[in-house]
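The complex appears here minus one protein chain, its other protein chains still in place.
Chain lettering (A and B) follows the sequence in which the chains are written, and residue indices restart at 1 in each chain.
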Amino acid sequence: MLENYLPVLVLIGIAVAFAVGSVVMSGLIGMKKPSAVKLAPYECGMPLVGSARERFSVKFYIIAMLFILFDIEAVFLYPWAVMFKRLGMFGFVEMGVFIAILLVGFIYVWKKGALEWE
Amino acid sequence: MIDGLIMIVLILIKLGVIFAVIMTMAAYLVLAERKILARMQLRHGPNRVGPFGMMQPLADVIKLLTKEDFLPDRADKWLFLLAPGMAAVTAILTFAVVPFGPPLQVFGHELPLVVIDLNVGVLYFLGLSSLAVYGVALGGWASNSKYSLLGGIRGLAQLISYELSMGLALVPVVMLARSFSLTDIVLAQQAAPFILVNPLAFLIFLVSVVAESKRTPFDMPEAENELVGGFHTEYSGMRFGLFFVGEYINLVILSSMVTVFFLGGWLGPLLPGVIWFGVKVLALCFFFIWVRGSLPRLRYDQLMHFGWKILLPLALLNVLLTGAVLLWSRT
Partner (left out) sequence: MATVLFYLLGLVTVIATLLAITRRNPVHAVIYLVNSFFALALLFYLLGAPLVAAWEVIIYAGAIMVLFLFIIMMLELAPTPEADRMGPTWWQWLPVLLLALALVGCTLMLIGVDAGVAQGVPRWYATPRDFGFALFGKYALAVEVVSFQLLFAAVGAFYVGKPERKRRQKKEEGA
């Protein structure tokens, strides 16, 4: 059992060691001359205007919501796909209805203009 | 006991070689990309460091290491540190399930040329790629700079939109192979690679993969000429390097995924499997560079329209179509 999973662990170890190691190395080797102007957020050399914590369009919220819905649909599709042959016609019709119902919602939201970016 | 030891040593050697190959490939892809792009734009590209600029990757690493690695004043400290690490680690870990050759016989042991053949390999890939968005989002948010935040948010929305069509394009593959294991998927393509069986799924997957790798024409999250550098504007030194390396590792891995899912993986006549796999992956990498050299960047609304109104419905339709054809061909 150990043999099967050992490689993944070693890979995790290598990956983390690589990420941490290169940042630490960079910190040790790189020069350190911080100044107030250098540490300020980049804004094309102009003095800072306002804060970067701005509110932004609610559109992204709808996109994220739709993403969750379709992601859930996708995870239902995977076990269905792997069993497709055995489930046969019944499974196909079942999933057809499932996708159709979800598509109704998608088309509704689409027609209402949730996917328009002006 | 000795058998076990040999096994462990073999595994360690295998991992060392895999890691070294991925890193070298990522490093030289940067050079290859610069060279090929330069040729497409009638320039020479890097040619000063070593013969034909072959030592350029090394010079880049030294440059990144000696750069000042500063923490912006207003940044959220630990998220700022965490984000590039997440980007690089998720990229490297995805390679664990990629089979790049048929099992080897070494000292009477069977050594599979895959780190681990999970029975939920496809889901492992999708799970990691859904975690990979945190590198972009957190990096952009933690920097506390307007450009970074815009890049991060755009990147987040883009990655999740195209993740859907990428995931849905894999459903027909699973239906055809009847397994989540990537090795089984390759073996299921012995008669014909899935690119011929289901070309539509291949196209959807390929486009989604380009979008997932955040490359032109989908490089909105880092669009140099409007967002400076997008989510990594504030990053410098090796922390920027981690984002950068992660991106190229990701390119190698996504090419490997296209190879495994649609091009028949290591299968091919005459040459050994590993070579076939390498040739296919490199050809795809070249294709991605070519795309970057030829296509302009999409506008953000075009990008979202394309993902949601074309790719997603098409991918769903393709699932049902594949199902119908499979049922029909059986009866």
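The rule is short, and it goes like this: a residue touches a chain if its C-beta (ideal position, glycine included) is under 8 Å from a C-beta of that chain, and two chains touch if they have at least 3 such contacts.
Given the structure is predicted, the values throughout are model-derived calculations rather than measurements.
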Tell me the shown chains the invisible chain touches, ordered by label.
A, B
Answer key for B:N47, B:N119 or B:S294 versus the chain not shown reads B:N119
What residue numbers in subunit B mark contact with the hidden partner chain?
74-79, 82, 118-120, 123-124, 126-127, 130-131, 133-134, 137-138, 141-142, 144, 149, 153, 156, 160, 180
Could you pull out which residues of subunit A are in touch with the chain that's been left out?
1-2, 4-6, 9, 12, 51, 53-62, 64-69, 71-73, 75-76, 78-80, 82-83, 86-87, 90-91, 94-95, 97-99, 101-102, 104-106, 108-109, 112, 114
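As a convention for this text, only the chains that are shown with their structure count from here on.
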Would you mind pulling out the distance in Å between where the CA atoms of subunit A average out and where those of subunit B do?
14
In the complex of these two chains, what residues of subunit B are touching subunit A?
4, 7-8, 11-12, 14-15, 18-19, 64-74, 81, 84-85, 88-89, 92-93, 95-96, 115-116, 122-123, 130, 143-149, 153, 156-157, 160-161, 163-164, 167-168, 171-172, 174-175, 178-180, 228, 233-234, 237-239, 241-242, 300-301, 304-305, 308-309, 312-313, 316, 319-320, 323-324, 326-327, 330
In their shared complex, subunit B is touched by residues of subunit A numbered 3-8, 10-12, 14-16, 18-20, 22-23, 25-27, 29-34, 36, 38-44, 52-54, 56, 60, 63-64, 66-67, 70-71, 74, 77-78, 81-82, 84-85, 88-89, 92, 95-96, 99, 103, 106, 110, 115-118
